[in-house]
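All protein chains of the complex are present and in place, except for one that has been dropped.
For clarity, chains are labelled A, B and C in written order, and residue numbers in each chain start from 1.
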Amino acid sequence: MKPDLKVNIAGVEFANPLMTASGCCGYGEELADIFPLAKLGALVTKSISLNPRLGHPPPRTAEVRSGMLNAIGLANVGIEKFISDKIPFLDKQPTKIIVNVAGSKLAEYVEVCSKLNDFESVSMIELNISCPNVDEGGMEFGSDPVMTEKSLKAVKKVFDRPIIAKLSPNVTSIVEIAKAAEQGGADAFSVINSLVGMAVDAESWHTKITNNKGGLTGPAIKPVALQMVHAVYSHSSLPIIGIGGIQSTTDVIEFLLCGATAVQIGTALFKDPMLFIKIEKELLQYMKRKKCNTIYDLIGKVRKY
Amino acid sequence: MKPDLKVNIAGVEFANPLMTASGCCGYGEELADIFPLAKLGALVTKSISLNPRLGHPPPRTAEVRSGMLNAIGLANVGIEKFISDKIPFLDKQPTKIIVNVAGSKLAEYVEVCSKLNDFESVSMIELNISCPNVDEGGMEFGSDPVMTEKSLKAVKKVFDRPIIAKLSPNVTSIVEIAKAAEQGGADAFSVINSLVGMAVDAESWHTKITNNKGGLTGPAIKPVALQMVHAVYSHSSLPIIGIGGIQSTTDVIEFLLCGATAVQIGTALFKDPMLFIKIEKELLQYMKRKKCNTIYDLIGKVRKY
Amino acid sequence: MIKPTCDDTILEKKRNLKNRYFSFTFKPFSLVKKCKPGHFVQLELPNTDIYFRRPFSIASVTSDGDIEIIFKIFGKGTALLAELAKGGTVNLLGPLGKSFTFPKKNEQTIIIAGGVGFPPLMYLAVEMIAKGYNPKSIHFFYGGRTTDDIIEKSRIKKLGVNFYPVTEDGSYGTKGLVTKPVEEFIQSSDSKMRIYSCGPTGMLKAADSLGLKYSVPGQLSLEAPMPCGVGICLGCVVEKNDGTHARVCCDGPIFEIGEIKL
Partner (left out) sequence: MIKPTCDDTILEKKRNLKNRYFSFTFKPFSLVKKCKPGHFVQLELPNTDIYFRRPFSIASVTSDGDIEIIFKIFGKGTALLAELAKGGTVNLLGPLGKSFTFPKKNEQTIIIAGGVGFPPLMYLAVEMIAKGYNPKSIHFFYGGRTTDDIIEKSRIKKLGVNFYPVTEDGSYGTKGLVTKPVEEFIQSSDSKMRIYSCGPTGMLKAADSLGLKYSVPGQLSLEAPMPCGVGICLGCVVEKNDGTHARVCCDGPIFEIGEIKL
């Protein structure tokens, strides 16, 4: 019997637990040229904000040991153009669509989410709360439990379908933030967004990217991500989408064992945009070998040594 | 002219800015067998606690991408044995000695520091405030500004010489904690201690180390460490000892450029216990080439791209 | 965009051209027939501590699956690549990016190559001639600091194009910067012309300026750090003169003269 890859997150069924990570596949057009998107459980879009954003000036990426640093700066087309130009394409894709939403004020999140509510093809929203809140002195929404709960409550009022809170790892207690998001009505968690990092060129004395800091992603952050997935899993019953440094089938399994119901892959797509094809095949082989009938036979099954 | 490697931290002069990181060279005995400790600006000891600690049962390390995970569990001989067995050896070493102190209650920190006050060979104490506070529900001392300030104030009362606060990276704002430590009387900062991480074996479904979580160290964390050094440097005038993933002369320079006055090397010693010899030589060559007369010509000189 | 492939290929032929320059021929690459001058491939360095693939322009292809790159040891990735033994396996992702638009048949082609900008322009010249362009309508300016930077001379000469080597120290060809003889050529000619340039930023800037100054259209092939090479990371953007951003990997690497803020 072929193992069943289906997973259900907050009532939405996904063909498999494999998703793209926000910001690592644009709006899906380029990937669709490379492999059949039906291989994906879901496509998660680049963060959409109210207004279009050009993002930071180049250079905005730097390679680091086992990963990269980025200061893309949430470059995106803005919600209007997303609706007019991108949704028609996404509508036709043979996979579920999750739209990632970003903002710099609470009102912006609300406006973007309420506009997305009209589009049935948007199965879920993933709320990127790792954005600086300009109203409150630039502190990230997702670094404060009160702001986190408030944000979730506000967007839940305007979007009918499930909302995923995408949690930042740059906090003292991710469990505390997860609880606040759950309190605010989050239906699931994405764990984790990028770590904050910096890279310097010892010859020129310049930072390697435009900003002093950027987002650290890739295999370097996998241990941090696994621990945070496990911590949230141990303190909440909401489904978790595990993210951070996944680049192989083994990595996917590790995240499932730590409590993730699904996973997202970001940086590793840059090395291998066809990675999903390989992982789907190998995951089925692994499940057969380990006699797992469904993904649920793996979720949270890690044992303390 | 030979560039001058000397640095001064809180009135203590070091022959060069290169130090061992706590927990990565025991009490110096093994390293002294391998290379002349005079090559070190300072030797920083394994964390010393009031009572001896066996540490966690094995396995307590696991290799991860560009680094490692450890759950050594602060194994150490305890302050009594440290004083009787280790200080006599350290006394004779041709390098400065910094003793790292850990505890699970504030009273323990105070007792250990007050005992160390009698030993002039202990130039400074490095306070490891990344320890769970058993009195306050296991929250780390260093994750809360109030506890941080209180800890520093308490130990400053019993130890005459400078105290370095070793900051944890697992916090929402390391700058806030640094400010609290400064308020409490810290004379310098060590930035950073290990990140929290986890590793799982996808075959056996077991965690790879005894604990569910451990400390992530090595090159994987360098971008996080550089950013935190730079953030603290930008908000405080106290000297900073940069730590995290250093394994080459270039890495050392990057930390100096980001604002560190000195650096500590931990995990990389496990790959190459003679590393300091190479770095000291190459650092001198670099300084000559870049026409830097002193280390101070490098400190904080990073430029935003 | 062409739908790229991701092939494990074998290093068939390895030539150390000069100093730090190498020609590597890989085989079989299934999409050789889709490759055009200007396209590039992303080459993986597996099991190393180099995280991303490295981009290299295609220098030539043969119909039976050979694909050649010519590279210079620049940093650690290219140094490790140079150590690869003949017979070793390398994964190639490609062909990627846009290719050069061929000139009109009545135009004189001015090629301005420098350093590792040489390979795609050699490929362009070869393909143009294969497509029936008169070799004598191609003016191949090739600049370097010294004679050591001018590689594969005989290969260019054999094409029968007009070859103008220029070195800063005069150790081969004309002495000076390549842009001076190019400008003289443009000034002295009253045919229609088109510029193609790939090389260091300074050279691209000069080519861009010359094109704008003398109203000669043309294309530049740019470089940028390229995490993905397929347009999904937005890491390789450059600023356009209209204030927007363009991705070098898929909106380029070939851009029109006057399009990009250099």
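A few points about this structure:
One rule holds for everything that comes next: a residue touches a chain if its C-beta (ideal position, glycine included) is under 8 Å from a C-beta of that chain, and two chains touch if they have at least 3 such contacts.
All values reported here derive from a predicted model rather than from experimental measurement.
In the full assembly, the chain not pictured is in contact with B, C, by the touch criterion defined above.
Listed residues B:K271, B:K291 or B:K304: the one in touch with the omitted chain is B:K271. In the complete complex, the hidden chain is touched by one of B:N16, B:S49 or B:N70, namely B:N70. Seen across the whole complex, the unshown chain contacts chain B at 23-26, 30-31, 33-34, 54-55, 57-68, 70, 72, 75, 218-219, 267, 269-274. The missing chain lies against chain C, touching residues 47-49, 76, 80, 85.
Keep in mind that, in the parts below, only the chains that are shown with their structure count from here on.
Graph distance from chain B to chain C, where chains that touch are one step apart, equals 2. Farthest chain from chain B (centres taken as the mean of C-alpha atoms): C. Centroids built from CA atoms put chain B at 33 Å from chain A. Residue numbers of chain C whose C-beta contacts span two or more other chains: 49.
Of all residues in chain B, those that touch two or more other chains are 66.
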